[in-house]
Structures are given as structure tokens and as C-alpha cells.
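A single protein chain has been omitted from the complex, and every remaining protein chain is retained in its original position.
By written order: A and B. Residues from 1 in each chain.
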Amino acid sequence: MTRSLGDLTGAELSAKLAAGETSAIEILAASQARIDAVDGDVRALLTPTPQLASERAEELDAYLSTGAPQSPVAGIPVALKDVLTTNGVRTTCGSKILETYVPPYDATAWTRLSGAGAVLVGKTNCDEFAMGSSNENSAFGPVHNPWDLERVPGGSSGGSAAAVAAGEAVWALGTDTGGSVRQPASLCGVVGLKPTYGRISRYGLIAFASSLDTIGTFTRSVRDAGAMLQVLAGHDPRDATSLDVPVPDYGAGIDEAIAGLRVGVVTEAFGEGVEPAVAASVRAAVERLAALGADVGEAALPHAAYALSAYYLIAPSECSSNLARYDGVRYGLRAAGEHADSIEMMFATRGQGFGPEVKRRIMLGTYALSAGYYEAYYGQAQKVRTLVIRDYEAAFERFDILVSPTSPTTAFRIGAKADDPMAMYLNDIFTIPANLAGVPAISVPCGLDDVGLPIGIQLTAPILDEATLLRAAHALESDLGLNLRPPLLAGV
Amino acid sequence: MGSYEAVIGLECHVELSTLTKMFCPCANAFDAEPNANTCAVCVGHPGTLPVPNREAIARIIKIGLALDSQIAPHSLFHRKNYFYPDMPKNFQISQYDLPICVGGHLDIELADGSTKRVGITRVHMEEDTGKTQHGSESGRIHGATHASIDFNRAGVPLVECVSEPDMRTAEEAGAYLRELRATLEALDVSDVKMEEGSLRCDGNVSVRPLGTDAFGTKVEIKNMNSIRSLERALTYEIARQTAAIAAGEQIVQETRHWDEDAGATKSMRSKEEAFDYRYFPEPDIPALEPEAAWVEEIRASLPELPRARRDRYMSALGLRPDVARVLVGDRGSIGLFEGAIAAGADPVPAANWVTQDAAGLRNAAGQDGALTPGHIADVVGLIAAGTVSNAGAKQALEASFASGEPVAEAVARLGLTQVSDTSALGALADEVIAEHPDVAAKFRDGKEGVIGFLVGQLMQKAAGAANPKLAQTLLRERLQG
Partner (left out) sequence: MPVEIDIEHVAKLARLQLSEEEREQLAAQLGQILEHAARVGEVAADDVPPTASPIPRANVFREDVIEPSLPVDEALRNSPERDGDRFGVPRIAETGA
């Protein structure tokens, strides 16, 4: 059976484009057809940009027809999580407080993709200010998982994950502060890569927790993740925390065998709270790695148990400061009506503009940083962060790659955990340690549970070793040969 | 009330005169149209990030070295969290427990010629806020119930210099601020204009019984917009606290506002909200760890600092301490003086002209006029040559200040040239002796003091335009000859 344009990976589309078998306009049309067919149900896009997209595709076709060199990104329909700024295109962060905000500049990540010829199809829905694990915290309504519209796509980059799973975009960008790329990738059956902290510039990533925020990619193949990273990675003079180290060729070694690769299975990640189907699927995948010649052993991250606690002090603390700027003075919402003074205006604007989860985290962070509590909370959490980093350093002396489930569960029903913040936070228990340590990690689909929902396996590598991470993930993906396609697309 | 003493510490904020702002490449300029020097970064748009200005860091290191501070091998920016409409991010990027410059001192010179060492606690880097205008720009919206904001100043590099509580009088505080300003001027790091806000100063004052070590309750004084207002405010506040303590009252720890017109400090309405800045390390900016080589390069570039300059002026050029102090306290004066002596002027009269007449003209005009070091050198030279009298030179200098006209031309144009023509003056001398034979006789009898009277008579005849030295010589020749 020939697969339709809408089911091809970026690499496949790029090859067809280079061979003159298709055009940017045709590729865009396939993506647009998917949006038209499913987005009314999935609700992945907050702001579709069809006009911009078709203009861009036409330009590209004209440009490529001159025989000019073609980047692997050229003509690929891309969706951006709505926490990444786009000059002249509304950027909301899934929040009422930025409902009408139009940034005066592009995020560096988008500048790079756009410069390489990517076609923007729209801005994707997400949990408000990227705070959440289910996409239910968007002020503009939840995103529905293409595998089961009654279920969440995960979060916070749920719209980006769902858009790629449903073929509305071939690639998407998300952001990952505690798992917000990997967890929705796992729940939607796509590949989600969170590179090393600082590998991709954060300029234009609307901050949630600055020391944790990382831009990540959604693709339907590991190879595509490498292709995207190739364009996105590198130092940006506008982000002082972006790493100024050479960017390797991520495609070069991706097909190499993994015989002898030392793989450590994180023992703590198969305990209480992990659904049996998830544990079984991940263990089966580990066995495939062993069958491919990997040297599999047991790894320990003894302080991972405290990572969630540390995360829920560090991230809200930074968030409380990062979100202070939304005050009704320079941009965004200002609460309607007469205000006695500016102070009152700010109280009202912030009270009306932020949703419950954002308020919760602002309050939590404000408290954790306040006089008398700093040392016990923020200060102690930073020390735990050091211990988590040391755990990884020790583990990576013995192993090249660590594996665990990405999420303890598959996609849950919309509303199931909405009233229990702690239960929701536990979704990120396996993804958070990598953010604290800044190490790169990827979620790759490894199977379906008994009701047909995708399961993801998380692979983690040492700082800046995305090349090994991609090689291992690609080997596993090729071996499993899942070719996942949500049932929603059966008739499409 | 002489049994009390004041304890004063000063916190000074200095805007650096870098080309661009602290964390973004917008121009750092004082007088631009509202919001013309703003970008996504300095208006705090979502997603933007700060990148520190290398030149600003070099300048604060320079300041630290000039103050003999330790340049910290590891220093961090912190976020100081509080809400204010003219602060774009509602946090200020500042420094907390790891400032760039730690410790140090500034030696100040007092009016009686004594010196005093004032300790520096720390010097740290931060960013300025925007400027609020109370009331509407257009005047149409809401009147006094409204305010408007210009973010041009937001993000301008700001250095905070905190002194130890080492000063005991308002005069010492004034001398400290003068010395700091002169030092910053010499370093060429800031415009240091208090009237434009590029140098701002707050004071912490307490009063205690003389001979005790414990500090009294501290009061913070704000809104002192000149060195004179600093001295007035502190004098007032010290008297207020002293009187209160003497009367057995408790001093309230508070912030007081100096009211220039009323000549008094006034209690400011205390904030309803609690102050809790929730400092934490700025996650967007890597640590500052200046390499030793960079620090040494900056140290090597340090200019002569005011104290060294004063010492040199006194020991090598023979200036009086008070003249040297006044001269070194003003960048414009130093420029005129150095230029004048480079042009060959005698330093002592040059210094007097620069610190008295030239300074008077510049202060009165509020600007430097058309005055050049050449004018000073010319004045000194023309007086030495006897071409013009002191009074005449003063007049000529005024003209040069206004128009830039060379002093010699002004002297000629205004008819200020002294008669130094021996034959013309000789005739007048003959006349004077003839008209006052009794006085002449006294001189010849040995009462040489009467020569002054005769010189005066001659000057009168010459309508002031005579060289008094020459006149005396001619009279003596005739009387003794």
C-alpha cells in the first residue's frame, strides 16, 4: 500500500521534493487536508496560519524551481507550541492574559526553521504557560488525543504532539520543562526529543522555569528529530545560556549499530504507580536493545525519588518571577473597568488573566522564595538538584544510555485528574530528573496497551550526547517497526 | 546637644554612560523621545532574555579598582522581585550576596585640609527602571488619576556603591559624594550629573550619644538632588534626631523624603505591602568570573585619580591645598587647568583663574561657554607681561567665555590694554612728582612707604590703564635718580 503524502516523514517528503515528485504546495495541501478533517475534534491548533503557509509554500516552490540547494527542512509543514514567539502572529501561551498578544519578534528556534524553509501551519494549544501534563489547563479548552478523543494528549505541549500524531503537521516544536515534550509524545505515539539544556536557544521561548525550559521536537521518526535538531542547535548571542560548542552531524552516525552500547535500566522507574502494560512494553523494548547487541544492566538514580519534590519548588519559584511581568501595563490583558490605582489594576488583571494551575504555581513559588522559607525550600531544592546531577554523572560512568518508561501511564481520560494536582504532577516523575540535570532525553513509541493507546520508552544520554541518544533511539525504532497510525485517521 | 554624634552611610546609584543598555543593544541616551530607545528586551516582552554588556562590566570593575575593592572571582546576578509599573519585568536584575566589587575605601579631604578614610561596603551592578510621569502626557486622560511611563531609561546600566557608616557630619558626607563624583568623572564611566539623575544618592542616618559604639535607629533619606541638598538634608535630619533623642523620644525606623523648598525631611507614607524581595539567582545570566588578565588590563588603564592628582598639584606644581581640592573636584576645571599649563601657563595663577573666575562664569551660566584652556593661558600670560590688569583680564575673560574671542583681542577691543609705554608713563610720573613735592620729599627722606600714594595718583591719571609695576619703577627711578 502506498502511503499518502500526509503519512510520510520529513525525510521522506524532503527526498520526494528533491526528486521533483512533489511540491511544497502539495505537501502543505496534505497537511491542510488533515487539519480540515480532524482538528475540529482534536483542537490542536489555537491559531492556524493557512494564508502565511500557502504564501511560504509558493515562495519555496519558486525558489526550489531555480535549482537552488534544498535544506532538509524546506517545505516541511511545522506547527509551533504557542509559547514560542512569532513576529506578527498572535502568541497566547494558552492564557487569557496573552489572548491578544502579538509579539514584535520571532523566537530564535523559529527564525532558524523558517530560514531553512519550514512552512508554519499554525500555533498549537498547550497548558497555560506550559504548566500541566494533560493540556486541560489551556484557557482555550483542552486538546483531544487523536488515539482516543475522550482522552488527554498529555502536556504541556499536547497540541504539538497531537498535531504531529494526526498528521496536521509533519513536525512540531514544543517545550519541555519537566517532561512537556516527552510525556505528550509518549501519550500520542510520536517521537519527542528534549535536547541538552542550552543546546537550542531559549530566546523567544516564553519562560516558565528558566533553568529547566528546553525547546524540544515532535516528529514521526527519530531521523526527523535529528534533522530538526541539526537546524535548531547552536549558540545564539541573544541567549547567554545557550551553549557555545560545535554542533555535530546528527545524521552521520544515526544508522550505526548499537552492539556494545551500554544501556542502564533505571530500576526505580518500574515501581508503584507504573501501569503493568507500560512496564511490560518498556521491558520488552529493553530486550530488543539487548537483542541488538546492547550491553544491558541495572542503573540507579537514588535521588530521583526527591527530584519531583525539588522540581515543584524550583519550577514554581522561577515561574513566580517570570510571570510577574504580566501586569496589564505594557501588553496583554488589562482588567476592564476603572481602577483606583495601578496596584489595584495589577491585582485585578492577574486575578482575572491567570487560570487555576498558573495561580497555584505562582503562589507556591512566591511562598518558597519568601523570607524565612528560602533556605528550607528553594535552597534545599537546589542542593537536591546537585545530587540528581551527581546521580547521572555516576550512572553515565557505567552506561551510555539510561532507559525507563517515559510516563507511568498511557493517556488518561479528560477530567480524570483535573481536581488532584498531586496526582497530575506524578505524571512527570520519570521525565523531571533529566530537566534538573539538563541531560538530553527522548521518548520513542514502543507499543500499545490493551486498549490500543501508545506507550513510550524514554532514553537518556549524557550532556550533549544527542548523537548517541538518536542512534540508540533509531535502532530501537527500526527494530520495533511500529508504524503507528491513530484510528482516527482510518477514514482520512 | 554637643554630646551626640551622627552616623552616616551613603548609597549612591551611578548610571554608566555606555553606548547601549545593560542587557540589550538599545541606545543609552538621556534625552530621546519617549519610548524611542526601547525593544522587546528592555520592555520585558515575553520570551526575551538579558545578555550583559561587556563594557558595563569593565566599567564597574574599573570603579571597583579605583575604590580599592576586591574584584570577586565569582559573582552572580540575582533577581530582586517587586512590582512597580515602571519596572518592565516586575523584577530588577541586580546583585545580592555575591557582588562584583567587595570592600574598598575612598579617602576624602575636608575643608580644614585633613583627610578621612571612608569604607566601601560593596559596589554592584544592576539595571535602571523606566520613568513615570504622574498625570497624563496629553493632559486629556483622567488628569491626576493617571500616570504614564517612558521605558527609555529601563535597562540602563546602574552601579550601586554602598559606603560603610563611617561619616559623622553632613560636611563629611558632602565631601564623600564630591570625592566619589570626582573619581567617577576621572574614570570617565558616567556623566555623574545629579540634576539629570545619572548620579543619585540616598543617606542612612542615625544619632547616638558621643562615646558609645552601638548604632541608633537608622533613618533613610531620599530625594537629595545635589551635593548641597545632601548637606542640608543631613544637617536637618541630624538636628531633628538629636533633638528628639535629647527629649527622650524614640526615633522611628523609616524612610524620609527631603523637601528642598520646605528645608525639611518628611516622613513618607509607609507602604501597606510588606517588602520581601525574594532574591534568587538570575537563571538567564551565567556567572561573572572576570579573568585576572582582564582585571589587570583594566587596572593598567586607570587614569590618575583625584587624590593622586591633588597630591601632585600641591607637591609638584605648588598649589595651595584648598585650591587643589576645588580644582580636582571638577572635571571641567581640570581640563582647563591641564590645558593651560600644557600651553605654558604658570600653574599657580592658572589654578586661581580656573577655580575662581572661570568657575564663577561656568557656574553662573550652567555650562562651559566658549572657554578654552588657551584663554586661561592667555590671561595668565598677558597679566605676567603687564599687558592687562587683573581687573581688565577679568572683563576680557567674560567676553571670551561668551564668544570664544581670543583674550588678547578682547583686551584690545575693550580698551583694557595697560599703558606699558615707558615714555608715556614717564611723563605722567613727572607730573605726579611735580604736583606732590612734599610727598616726594618724604620718600627721599627714606619714607619709602609713600610710594603707594604716588603710584595711586599715577594710576588715576592713566585712568587705570597703567601697568602698576612699571609705574612704580618709573617713579622710583625719578625720585632716587
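Annotations for the structure displayed:
The rule is simple: contacts are C-beta pairs under 8 Å (C-beta built on N, C-alpha and C of every residue); 3 or more make two chains touch, one makes a residue touch a chain.
Since we're looking at a predicted model, the values are computed, not measured.
Screening A:Ile27, A:Val296, A:Ala437 or A:Ile455 against the full complex identifies A:Ala437 as the residue touching the chain left out. Of B:Ala40, B:Ile93 or B:Ala429, it is B:Ala40 that touches the chain left out of the display. Of the listed residues A:Ser54, A:Gln70, A:Gln380 or A:Ser478, the one in contact with the hidden chain in the full complex is A:Gln380. Note that of A:Thr9, A:Ser221, A:Ser320 or A:Thr406, the residue touching the chain absent from this view is A:Ser320. The chain not shown here touches chain B at positions 18-20, 23, 25-27, 33-40, 43, 51-57, 76, 82-85, 90, 132-134, 136-138, 141-142, 144-151, 222, 255, 257, 268-269, 271, 273-274, 276, 278, 280-281, 283, 285-291.
By the touch criterion stated above, the residues of chain A touching the omitted chain are 100-102, 104, 196-198, 211-212, 237, 240-241, 243-244, 303, 306, 308-310, 312-313, 320, 324, 327-334, 339-348, 350-352, 354, 356, 359-360, 362-364, 366-368, 370, 376-377, 379-387, 389, 421-422, 425, 435-439, 463.
Methods note: only the chains that are shown with their structure count from here on.
For the pair chain A and chain B, the distance between C-alpha centroids works out to 57 Å. Within the complex formed with chain B, the chain A residues making contact are 83-85, 91, 93, 98, 101, 103-105, 107, 202-207, 209-211, 237-241, 317-318, 320-321, 324-327, 329-331, 342-343, 346, 366, 369-371, 374, 378. Those residues of chain B that touch chain A in the complex are listed here as 40, 43-52, 79, 81, 83, 85, 88-91, 147, 149, 151, 276, 278-280, 283-286.
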